[in-house]
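See below for the structure under consideration.
The complex appears here minus one protein chain, its other protein chains still in place.
Chain lettering (A, B, C, D and E) follows the sequence in which the chains are written, and residue indices restart at 1 in each chain.
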Amino acid sequence: MSVVYQNIRRADAATADGFKDYGVATVHEAQGRKGLMAPYMRPIYPGAHIAGTAVTVEVPPGDNWMIHVAVEQCRAGDILVVAPTSYCDMGYFGDLLASSLMARGVRGLIIDAGVRDVADLTRMKFPVWSKCVSAQGTVKETVANCNVPVVCGGALVHPGDVIVADDDGVVVVRRKEAGPVLAKSKAREEKEAATRARLTAGELGLDFYKFREPLAAKGLKWMDQPPEE
Amino acid sequence: MSVVYQNIRRADAATADGFKDYGVATVHEAQGRKGLMAPYMRPIYPGAHIAGTAVTVEVPPGDNWMIHVAVEQCRAGDILVVAPTSYCDMGYFGDLLASSLMARGVRGLIIDAGVRDVADLTRMKFPVWSKCVSAQGTVKETVANCNVPVVCGGALVHPGDVIVADDDGVVVVRRKEAGPVLAKSKAREEKEAATRARLTAGELGLDFYKFREPLAAKGLKWMDQPPEE
Amino acid sequence: MSVVYQNIRRADAATADGFKDYGVATVHEAQGRKGLMAPYMRPIYPGAHIAGTAVTVEVPPGDNWMIHVAVEQCRAGDILVVAPTSYCDMGYFGDLLASSLMARGVRGLIIDAGVRDVADLTRMKFPVWSKCVSAQGTVKETVANCNVPVVCGGALVHPGDVIVADDDGVVVVRRKEAGPVLAKSKAREEKEAATRARLTAGELGLDFYKFREPLAAKGLKWMDQPPEE
Amino acid sequence: MSVVYQNIRRADAATADGFKDYGVATVHEAQGRKGLMAPYMRPIYPGAHIAGTAVTVEVPPGDNWMIHVAVEQCRAGDILVVAPTSYCDMGYFGDLLASSLMARGVRGLIIDAGVRDVADLTRMKFPVWSKCVSAQGTVKETVANCNVPVVCGGALVHPGDVIVADDDGVVVVRRKEAGPVLAKSKAREEKEAATRARLTAGELGLDFYKFREPLAAKGLKWMDQPPEE
Amino acid sequence: MSVVYQNIRRADAATADGFKDYGVATVHEAQGRKGLMAPYMRPIYPGAHIAGTAVTVEVPPGDNWMIHVAVEQCRAGDILVVAPTSYCDMGYFGDLLASSLMARGVRGLIIDAGVRDVADLTRMKFPVWSKCVSAQGTVKETVANCNVPVVCGGALVHPGDVIVADDDGVVVVRRKEAGPVLAKSKAREEKEAATRARLTAGELGLDFYKFREPLAAKGLKWMDQPPEE
Partner (left out) sequence: MSVVYQNIRRADAATADGFKDYGVATVHEAQGRKGLMAPYMRPIYPGAHIAGTAVTVEVPPGDNWMIHVAVEQCRAGDILVVAPTSYCDMGYFGDLLASSLMARGVRGLIIDAGVRDVADLTRMKFPVWSKCVSAQGTVKETVANCNVPVVCGGALVHPGDVIVADDDGVVVVRRKEAGPVLAKSKAREEKEAATRARLTAGELGLDFYKFREPLAAKGLKWMDQPPEE
C-alpha cells in the first residue's frame, strides 16, 4: 500500500519566507553545517533564490505519476521535493507540470533526477534544481508515497521542512529548527554586512579579524622573495 | 581510401524547417522515444533552438582537417554533425570554422568532442552542442570520411537526417520518417497546448487526466498526516 | 615553517595587460600548446575575460585561512591563484573575500576547489574559474605557503606568471616568456583576422588554405552519394 | 546537543542472516524495486557478500570522531553505515577502525565517503562499500548523532534496518519489512533456480517464458537479412 | 514495426577467431586507429580476452525484452552487442541471460548500459564489458530491432562485424575488413615481439628506433642538472 499524507504540518510560513533573505551558504553555516544537498544539484538557470516549505514525493525509477498526485498536496509558499526510490536520471518534469505548480503558488522544484523543457521553464521563471537535464520522458504505471521523509541530493527531507535554494545549491532546515536557524542566519548576515563594508573600504582581513598574531604563533613567516638564481 | 559523398539526399527542407517549432522532448516522444543523444551533449549558451538537415563528418582523434572538407558539402539549412573515429575531447572547432559555416547558411554544430572560442561563438550567435569546452587545439594530418553514417552523442546519424537541438539536448529524426514524425510532433504539441491552458487555469492533472480512479486501483490511499509523536 | 614571500617579481604590467586582447585558445597555441589548465576549470558566469599577474597561495584541505594572508600580497592587476595542498572541493571563497580583493584592484580568482556566493560574485562582476560550486564552508586553523609555485587545474603556476582566462578556460604564461608569447599571440590573431574576413566573405577554407592537393595526396576521394538500395 | 541512541531495535537476527543467501539484485526486486543505493557505492575488493543489521552514524565533513563512538554501539551481526552530514570524499576509515569492528563481530562497512588502507582491509577480509578510495585523513573535533536515520548512497537507512551488499551494490530493507521481503527473495530465487536449469540446458527464454506471441502482438517481425547492395 | 533479421552475414569464423591472439590496442592501431569504444566500457573482471562475431540488438530505455529475442539469433562464436535506443544505465543483464548465451556458445557481452549479478558472471567466467554495474532491473514491455546497425560505447557496430575485447577496452572491425586487419595485426605483433626481445635485453629504444638524431633535430638538448641554488 502507498499513502498520500494530507494536511501536513509545515514550518511557520513567515519563518519560511524569512529565509528568502539569506543565501544557502549562510543558512548552512548558521545551522551548524548540516543539511546541504550534494553539489551535483544545480539550478537550470542562474539568479533564482527561493525559500519555502517542502512537499515531498517519492517516484519509482522512470515513472512520474506520483508528481501529479503531489501537485494537489501543494499550496502557496511550498517547494516540491522529488526523490526517486532508486537512482534514476530520466527527465521526470517539464513545462506542463510547472504550469500546474505555478497555478498553485508553488515556488520551485528540487529533484534528484532529470528535468526537461528547460527553455520553457526559464521563460516561465519557474526555478528547478536537478541532477541533470534530460529529454528522456517517463511513464505513469506505479504508485509510491507522498509526504513521507525522502532523500534528495543526499539530504533527508521531511514534509514541512524549510528548503532554501540559490545559485550555490540547496539546503534543508528542519521544521522545528526553522525559527532559531532563521535568527542565527540573520545575526550572521548582519555581522557579515558590517564586515563587508570595512573590507570593501580596503581594510585588510588580516587586521580586521586580528589574524596576524595567531598566524605568527602557528609559525608563519613573512620575507622577501629571494633573488633569482 | 577515404570518401567525401557529395549531393546527398536530404530530408525535405520544409519538413526539416517545420521541426523548429517543436522541442527536443516533444520530437523524441513523437517518434517513439528513440534517437536522443546522451545528456552530456550540452549547448554552449542557453536559448538556442535549431532544426535542419545533417551533413556528417568523421574526424580522427585530435585532427580537424576533415571539418574543412565538410564545410564545402554544407548548404543553407544544414547542421554539421562531427564525430571522432575514436573517443577524444580536444577543442576541434572555433570561430574561424564558424565564420565559414555561417557564410554558407549552416544553422549550428553538433560535435561529440570539445569546442573552443565559445565567447566568440556566443557573440556570433552560432549555436554548438558539444561534449565539453576545451581550448586544446588539433592538427591537420589525417583524412577520414564525409557524409557517411556516424555516431554522435551515442546516436546514429545518417547524412540528410533531421537534427533538432535545444536546451534539453539533441535528437535525430531519420530522413524517411521526418514527415510522419513532424505530424506527430504537431499533434502532440496541440494537445499539450490545450492541456497547458487548463492546467494554468488551475485544473488539477489528477482531474484532467482522470487519474484518481486508476491510482486508487493501484492501492494509493489518501489520509491525514498522523499526529506527532 | 610556512612562508609568505613578499615583493615578488611579476611579469611586466603592460605585457600582462596586453594579453587581455587575446583568447585562451590563441595564447595556448602561441606558446606551443603548453600551460593549459584542465577543462574542469570553468567560469562561474559567461563572458568574463581577464589577464594579469599571479599571486599564488597554498591552502590546506578545508581551510581558507591563507587566502586572507594572500590578499595583503595582492596589488592592482593581479589575479589570485589558489591551490589546495591535497585534493578538496569545499567552498573556500565567497563575497567577503571578493570585496577585499576588489578593493585592491585584483582582477579575478582561479581556484582548484569550490567557490560559493556565486550569485553575489556575479552581481559584483568578480570573475572566478573553479572546479565546482559548493556552499560547504571551511575553517581557519592551519598555515601554508604564499607566493611559492603551486599546481592549479593540473598546471604549474609560479608567482608573477601571467594568467589569461576566458570562457574557454585558463592558461598560464611563464613570467620570462610573456613578452615573446604576447608578440606571437598578436601575430596569430592578426593572421586570423585576415583569414576570418575571407572566410566570412564565403571563400572556402579548402581553397584559402590550399588543402585540396594534400587531401587528395592522402587518398581522399570525392564522389556522388550512391543511389539508395 | 547530539545523541547516541543505545539498545536500538534491530531486525530479527535470523531473518537478517537469511539475506546472506540472496544477491542485492534479487532483494531489490523482491521488495518492489526500492532501497537501492546509488551505483557509485562500490566494493573495495570483489567477491564479498554480506547481510546484517544497521548501526548508523552521522559524521561531520572531514571528521571521523563519531565512528569511534559508533563502534561501541555495534555487536555481532551488525553492519556499520556512515553518512557525512554534508557531502565529503575524504578517507574517514582505515585498518585500525576495522580491527575494532572485527573484534566486535561487525560484518562490514557502508560509507558515503572515502576509505583508506584498502590493501590492509583486503588482507583482513573486512569488506567496505564506499564512494571512493582516498588516503586523505580526517580530524576528531566535532560530534554528531549515532543511531538516527541517515542518508547513505542516496538511500534512507534507519538503525536496525537490514543491509545487504555484494558486487552489484548495496540495498536497504526496512526492519519491519525484513520477514516478508526475505520470503519473497527466497521464492524469487527458487523460481530462478528452476529457470536457470532449463536455460542452461539450452531451452530458449522465448519458449520458456512464452514470449513469442506477445512479441508478435507488439509488432515484432522475423525476416532474413536482405542481400547486400 | 520492429524487425529481427535472421541468418545474418558474419565475418569468416576462422578470421574472427584469429583476433583472439591480438590485443585491442594492437588491432586498433592495425586498422588505422578507428572503431575503438569509449574508455568507459570496462570489463566486470580482469583477464578476459575474447574475439567473435557481433549479433546486435537495440533495447528501449529500461526494457530488456529484446535481449531474450537476440539470444535465439546467436550461435557459437558470437558476441552479443546491446545498445539502448536512448541513454540508460540500468542493469539489463544478469546470470539467467548469461546461462542462455553460454548454452549457445556465445563468448561474451558488450553493453552500453548496466549489468548485474556480476559475482555470478565472474564465477561462470562469462565476460562482460559495460558502462556500469547496477542492480536496478528492467521491464519487458516494448520491442525494438535485432541485427540492425547499432551504436555501442560510441562506436558503430554492424551485425556480423568482428568484436575484440580485453582489459584495455573494446574495438570493432568491419566484417569486410577483417581479413586484412587480421594480417596487419599479425604483422604488427611479430614486429613488436622482435622489438620486445631487444628492449627486454636492455637495448634502449633511443638506439633501437634511431631516435637520437631526429630528437636533436627538433631541438632537444642533454645536459647535466645544474647545481642547487
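Some points to look at:
Going forward, a residue touches a chain if its C-beta (ideal position, glycine included) is under 8 Å from a C-beta of that chain, and two chains touch if they have at least 3 such contacts.
Worth saying up front: this structure is predicted, and the values here are computed from it rather than measured.
Just so you know, the chain we are not showing touches B, C, D, E across the whole complex.
The residue from D:68, D:125, D:191 or D:218 that touches the chain not shown here is D:68.
The missing chain, though absent from the display, is touched by one residue of D:15, D:31 or D:147; that residue is D:147. By the touch definition given at the top, chain E reaches the unshown chain through residues 23-25, 28-29, 33, 36, 39, 42, 46-47, 49, 166-169, 171, 192, 195-196, 199-202, 204-206, 209, 211, 215, 218-226, 228. By the touch criterion stated above, the residues of chain B touching the omitted chain are 61-62, 86-90, 134, 136, 229.
Although one chain is hidden here, its contacts on chain D can still be listed: residues 1-9, 45, 65, 68-69, 71-72, 89, 91, 94-97, 99-100, 102-104, 114, 116-120, 122, 132-137, 140, 142-143, 147, 159.
Here is the rule we use: only the chains that are shown with their structure count from here on.
When the partners of chain A are compared with those of chain D, the chains appearing in both lists are C, E. Greatest centre-to-centre distance from chain C is found for D, with centres as Cα means. Distance between Cα centroids is largest for the pairing of chain A with E. Centre-to-centre, using mean CA coordinates, chain A is 43 Å away from chain E. Between chain A and chain C the centroid-to-centroid distance comes to 30 Å (mean Cα coordinates, whole Å). Multi-chain contact residues of chain A (touching two or more other chains): 28, 33, 36, 39, 61, 86-87, 89, 134, 136.
Chain contacts here follow an irregular pattern that is not a line, a ring, a star or a complete set. All chain pairs in contact, by the document's touch criterion: A-B, A-C, A-D, A-E, B-C, B-E, C-D, D-E.
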